[in-house]
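Every protein chain but one is kept in place in this view of the complex.
This part shows chain A:
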Amino acid sequence: MAELSNAPAPTPDQLVDIYRRMIRIERNDDAIRKTIRLGRLVMPYYSARGQEVIPATLSSLMTDDDKICTIYRGIHDMVAKDMPLRPLWAEIAGRVDGTCKGKGGPMHLTHPESGVMVTTGIVGSSMPIANGLAWAAKLDGSRRVTIAYFGDGASNIGAFHESLNLASVWKLPVIFVCQNNGFAEHTRYENGTSVDFIAKRAIGYGMPGHTVDGNDPLAMFAAAHEAISRARDGEGPTLLECKTFRFHGHVLGDDDKYMTKEEKAAAIAKDPLPAFKAWLVEQGHATDESLAAMQATIEAEIEDAQEFGLASPLPSVDELRRDVFAQEIPA
């Protein structure tokens, strides 16, 4: 694995911005889980609680013009990219004001204005499409970058290997971000993956690969800065393996039979949110009061989005004939 170069240290504003994105993800996830438990949302939910640092840090270095392709466990990636929450909530509730008019749902949320180009329910399929977005950036002569998010399980599917090879041969401005939470659905990492570090696979495709503590904002910032700069400067793709943990299993309701209670508790004890918050205050980058005010603003935004989404009308059945093709299918 290549050594990280000396990326500039994040400014206090950047650090607080990363925390803002993290707490927005965490509060939103909490609200979704509570609403599902109350029976007011009916949806399959793949919580990314615990994985906040990864997209929060990467998004802090991206512009609205930069693109992401993500997966079914990807609402944190969208929230980090500052996707507005009203259409997000309306979509997961299956309503007309949803970003996809209620036709995609939580596994296919799309919001091109925020750069959320594709959300796929198929393991590994964010990567081939991210390459095309990156190819377009090159053809446009633009410096924009594309991130493909995926999990550790996706590094074992063919699409990963085809995509990394093509991105390298074509020197595409794309970053492959593996959020390695230690489990591919229910299968423990080492029982399904041939190497101890996914980043090692980058060697086989002629690109830099780094394994990073995905729960450490400073380590993530350095890795993200290097990979994004490299892509913007036309030097080609990078594979980032960000080690993390998912607090709520594969899908909400999962009883986590495939790990011990102790193991899970130990991983949850490393929750990056309270630790980063305390560090920001300790370093003098923020105060308890300023962060509480930030959180209150975010909670109000989420509450508003939730009310908006759940109050939005249901789609008309005519929608089945719309958006199949550009032209509506006759009744």
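Rule of thumb we're sticking to: a contact is a pair of C-beta atoms (placed from the backbone, for glycine too) under 8 Å apart; a residue touches a chain by one contact, two chains touch by 3 or more; residues count from 1.
Note that contacts and distances are computed from a predicted model.
According to its UniProt record, the chain left out of view corresponds to "Acetoin dehydrogenase E1 component beta-subunit" among "Amidohydrolase", "Putative spermidine/putrescine transport system permease protein", "Acetoin dehydrogenase E1 component beta-subunit" or "Amino acid/amide ABC transporter membrane protein 2, HAAT family".
When the full complex is taken into account, the listed residue touching the unshown chain is A:Gly158, out of A:Gly39, A:Gly158 or A:Pro274. Considering the full assembly, A:Thr120 is the residue among A:Thr120, A:Asn180 or A:Gln306 that touches the omitted chain. Although one chain is not drawn, the whole complex shows that of A:Gln51, A:Thr70 or A:Asn131 it is A:Asn131 that touches it. Touching the omitted chain from chain A are residues 67, 69, 98-104, 108, 110-112, 117-118, 120-122, 125, 127-140, 146, 158-159, 162-163, 165-166, 169-170, 322-326.
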